[in-house]
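Below: the structure, in structure tokens.
One chain of protein is taken out of this complex; the other chains stay put.
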Amino acid sequence: MKKNWFYLALGLTFIASGSAHYLGLSSILQFALAGVAIIFVAGFLGRATESVAHYAGDRLGGFLNATFGNAAELIIAIILIKDAVNGKPALFDTVKASITGSIIGNLLLVLGLSVLLGGLKFKNQTYNIRMASHSSSLMLLSVIALFIPAMFASRMNHEHLTTLSLTVSILLVAAYFLWLLFSMVTHKNELADEAVEHGEAAWSKKLSILFLVLATVMVALVSEWMVGTLEDFSHRFGLSELFVGAFVIAIVGNAAEHSAAIMLALKNKIGAAVEIAVGSSLQIALFVAPVLVIVSALMGQTMDIVFTIHELVAIGVAVFIASSISRDGSTNWYEGVLLLTVYVILGFAFFLLM
Amino acid sequence: MKKNWFYLALGLTFIASGSAHYLGLSSILQFALAGVAIIFVAGFLGRATESVAHYAGDRLGGFLNATFGNAAELIIAIILIKDAVNGKPALFDTVKASITGSIIGNLLLVLGLSVLLGGLKFKNQTYNIRMASHSSSLMLLSVIALFIPAMFASRMNHEHLTTLSLTVSILLVAAYFLWLLFSMVTHKNELADEAVEHGEAAWSKKLSILFLVLATVMVALVSEWMVGTLEDFSHRFGLSELFVGAFVIAIVGNAAEHSAAIMLALKNKIGAAVEIAVGSSLQIALFVAPVLVIVSALMGQTMDIVFTIHELVAIGVAVFIASSISRDGSTNWYEGVLLLTVYVILGFAFFLLM
Partner (left out) sequence: MKKNWFYLALGLTFIASGSAHYLGLSSILQFALAGVAIIFVAGFLGRATESVAHYAGDRLGGFLNATFGNAAELIIAIILIKDAVNGKPALFDTVKASITGSIIGNLLLVLGLSVLLGGLKFKNQTYNIRMASHSSSLMLLSVIALFIPAMFASRMNHEHLTTLSLTVSILLVAAYFLWLLFSMVTHKNELADEAVEHGEAAWSKKLSILFLVLATVMVALVSEWMVGTLEDFSHRFGLSELFVGAFVIAIVGNAAEHSAAIMLALKNKIGAAVEIAVGSSLQIALFVAPVLVIVSALMGQTMDIVFTIHELVAIGVAVFIASSISRDGSTNWYEGVLLLTVYVILGFAFFLLM
């Protein structure tokens, strides 16, 4: 009975939000409707992720959630790059700002909220310490790979910088696939969380996967509708491109990760929540960003992998604090406070930047 | 019998040092008398801290020691800020230099000496590893909070920088109070060291607290008398303001932490010693420094939270090496050597700076 109401609300708000978008109603109305719709589609996605995790295990479930969540971002970024290659090179900066925002949004906001809310409900939440240790090393690789081109850029000509960007990108994609091989095949068992008591699954296995795909698509659509209105809003309120790209769009764009990770943390499955948050930012840094460089090269104008000093600082501090907190394989509410504090400080700093 | 001699010497040297100060005798005489007096008042403070720790536990005892020790520094800094607001803005730099010196003095010199001397007496000294892990994350937050404004300052106007400094300060004070809530209330038990066999306490509970306050006030007074003479000395020997602020004043100003921490380490209570050293620098970074920014704003001219690159390097390397060493919850003499080596290198570098 309760569930039927939920699906009814899900369908109605989704249709209302979509109609407002395609009919081009006022952006305030569009924003309000998308804001209500995203609550229900995110809830739907959370349920689907959990049901898939019931069959596939927490880690694979988390990986699927991260992948579907980032697929939408990848597609949006490729569209931007196409425009950038066709005469709007400034859009390369927008793409990099949204990559930055997505990494720090996952590592600080998604992880911070999951750890805080999970920690308020359960005193200590633990997960596989080996997984945490490996994730830290991979996050460090991401920072190094973005840091080196930026440090060497001033003493390279454009051609060499393009070569370096492409080489680093190819190496990162290779490292990411080997990581999947390592964590999903050769060392799968020792990286798994302890068996968690799962309740009955909501749906059958096939239906769960189908609903996961469906829910992700719905979240992606509603996010996009919301992002469209946000740009209008941001100009009205005088927000900078960098701030909108790195914070506003990233928060809405990561709705999939938010809803699923927090829901899992509240069910004491913090390992899966960490997998979504950390796994998603690793995927952005080691897969999405390099693929965008490679795609731009195939389109004829290579986007270099040189981030601004402010973006590097943001990514660096996010990685260091998340790594310091997650390294011991145990979380509590105060660690959530630490992550969110760093996020808010970064948000203010970017907001005040000229 | 032995104790009576101690209290007699304590009283006499304290009165002699105070008299020399208020009568304005030669600074060499003042320095010598304060140097003798500080040995006895520091010894008195060490006893009082240990006696309070007997009743309140090592961690609360350490916290009280750090708090009383920093209270004096906070008051001196507020006086400097009052002068800075009234037309001597250069004093803001002196305040920041002394904050820097206090953080690295606690993390490298106090912790280094405690770990070295404790390690020469006991082969390995252990303490609660969870506490060490949390302290590391908090130290990292301090570095991040000081690092971000410095990195963003060049692209902000004065007004925005003031806003950012105030915002960061308020967030840090909030994070510090939540940390107290976390470590003293919600997760108190699991952060405690294993029950240590305590001997009989020197005094009753009330008398211990009274003596702790009294000893702290005496240490603060003698430190101030000594600092007064040191400035005269430093001009005579051509030392820079920065070096005096960050090293000379900080070493004398942290006499309270020094004496108590080393005494505890020599009694194999390294957990309490680390609590004093690390806890004191956390309090400086997360409470004293932000409160000074807020106080300056209330006085009408906000001190920004932008430290020089050399100060940031000093704080950064101190946090990284202290964190690397303390993270495993075990210390030995060589780790003390490492901390002191970094301190001496930093001292030389600041001394040679033009």
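The letters A and B name the chains in turn, as written, and every chain counts its residues from 1.
Note that in this section contacts are C-beta pairs under 8 Å (C-beta built on N, C-alpha and C of every residue); 3 or more make two chains touch, one makes a residue touch a chain.
This is a predicted model, so every value here is computed, not measured.
Engineer: Going by the contact rule already stated, which one of B:F147, B:W203 or B:F320 would touch the omitted chain in the full complex?
Structural biologist: For the chain that is not drawn, the touching residue is B:F320.
Engineer: Can you list, in ascending order, the chain B residues touching the missing chain?
Structural biologist: 123-124, 309-310, 313, 317, 320-321, 324-325, 327-328, 330, 332-335, 337-338, 341-342, 344-346, 348-349, 352-354
Engineer: Going by the touch rule given at the top, which residues of chain A touch the chain that is not shown?
Structural biologist: 130, 133-134, 136-138, 140-141, 144-145, 147-149, 151-152, 155-157, 160-161, 163-164, 167-168, 171-172, 174-175, 178-179, 182, 186-187, 190
Heads up, the rule we're going with is that only the chains that are shown with their structure count from here on.
Engineer: Averaging over Cα atoms per chain, report the distance between chain A and chain B in Å.
Structural biologist: 40
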